[in-house]
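Note that this complex is displayed minus one protein chain, with the remaining chains in position.
In this document, chain identifiers A and B correspond to the written order of the chains, with residue numbering beginning at 1 in each.
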Amino acid sequence: MGFFSVLGDFFQILKHTFRQVFKRPFTYFYPFEDREYPERTRGRHIHVRKSCTACAQCVRICPVVAIRMDKEDKKYEKDCALYFDYTRCVFCGLCVQACKFEALFHTPVVDMSEGDREDLIYGPEKIETLDREPLKWRGRRFR
Amino acid sequence: MSDSSTTNASTFGRLVINKIPEVTSNPLGDNRIELVVPANKIRDVVTLIDEEIQDVLPESMFGVDLENDQYELIYIFWSYTSRLLLQLRVSLEGEKPEIESTCDIFPGLEWHEREVREMFGIEVKNHPDPRLLLLPDELDGAYPMRKRFQTDRSRLNETGITPPKPRPEPGGDSQ
Partner (left out) sequence: MSPDILEDAMELWFGPQHVSAHGWATKLTLVGDYVVECDPNAGYFHRSAEKVLEYKNFRQGALILERMCMLEAFLAEYPYVAAVEKIAEIEVPERAKVMRTIMMEMSRLHSIQFWWGQFNAELGFFTMALWPWVDREYSLDAFEELTGSRHTVSYSTPGGVKYDFTEKSMKQLNRALDRFEDRLPKFRDMQMGSPTFRARTENIGLYDVKQGLKWGLSGPPMKACGIPMDLRKDDPDPNLAYDMVDWEVPITENPEHPGQSDALDRMEQRFAEAETACEIIKQLIPQIPEGPIIDPKARGKANRLPEGEAYARVEGTRGITTLWLKTQDKAQTAYRAKIRGPCIASYYALKDLVPGSKFADFIVIFGSLDPYPGWWDR
């Protein structure tokens, strides 16, 4: 191992260092920016009350009994209220596949944190609305 | 492995039946064979498998609860050079049936036998290490894989739809 080969290694290291200095960081400035999630991301659900028919297929297929339905609570003619328990949900996507009336979807929102366990049981108001527009907010870089 | 002789399923089945006439065989097709073995002959058959087939692998061993104190034990062996799958089926009866341990012939079956003992209550005689394998100590003697063991189904009542009918309860008290 001569002097020049060591010098070559040294320059290679310097090259990498300089390249990294002028690159953008690989990490995200998380709560303010986030990566773009794929279209099929199985995040939290959204329930479209208008097309729901209260057929209970999603409740029956759920392998972890995370969905509860209330048939009495009606907004339209034959819909029902759904309660999603996100302390149990495993995001398998079976309920969305079971829904034949296009009333239940996944959204790309995956960060659901709450201060209280009880708040993770999403009631009808919470499951029917998105508190933020996921795709507009995601994938934006601030730096 | 220097030995390259392969074993055919039906040839092997005939060989076992010739030596131990109590055994019957069902072909499963595709070089697979099932041998129905009486409980007191299991050691003889497993020894024969060990002697006759050079590269045999103890793949699995497990119990099946057929309800009303009927149990089945299934041993599965696989030999990769002859591509032969052997399935031994042993019928057992009684509240606490017994079977001879075979784990001195195939050490790989030792944990499977421990699991059968704790999950089904099938006593394995001459087992070198009859401790619990998977269960915690408080479930010793509860035999949770038996059909009469009732699991907690209370969460299903929370769904808001009518709960499905409970399983028909066979004889014996629920745990």
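Heads up, the rule we're going with is that a contact is a pair of C-beta atoms (placed from the backbone, for glycine too) under 8 Å apart; a residue touches a chain by one contact, two chains touch by 3 or more.
Because the structure is a prediction, the values reported are computed rather than measured.
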Of B:G13, B:P58 or B:G121, the one touching the omitted chain in the full complex: B:P58
Positions on subunit B contacted by the hidden chain, ascending: 1, 55-60, 62, 64-65, 74, 76, 78, 80, 83, 85, 87, 106-112, 132-136, 144-145, 149, 151
Residues from subunit A at the interface with the omitted partner, ascending: 38, 40-42, 61, 63, 90-94, 97, 106
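Assume only the chains that are shown with their structure count from here on.
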Cα-centroid distance, subunit A relative to subunit B, in whole angstrom: 44
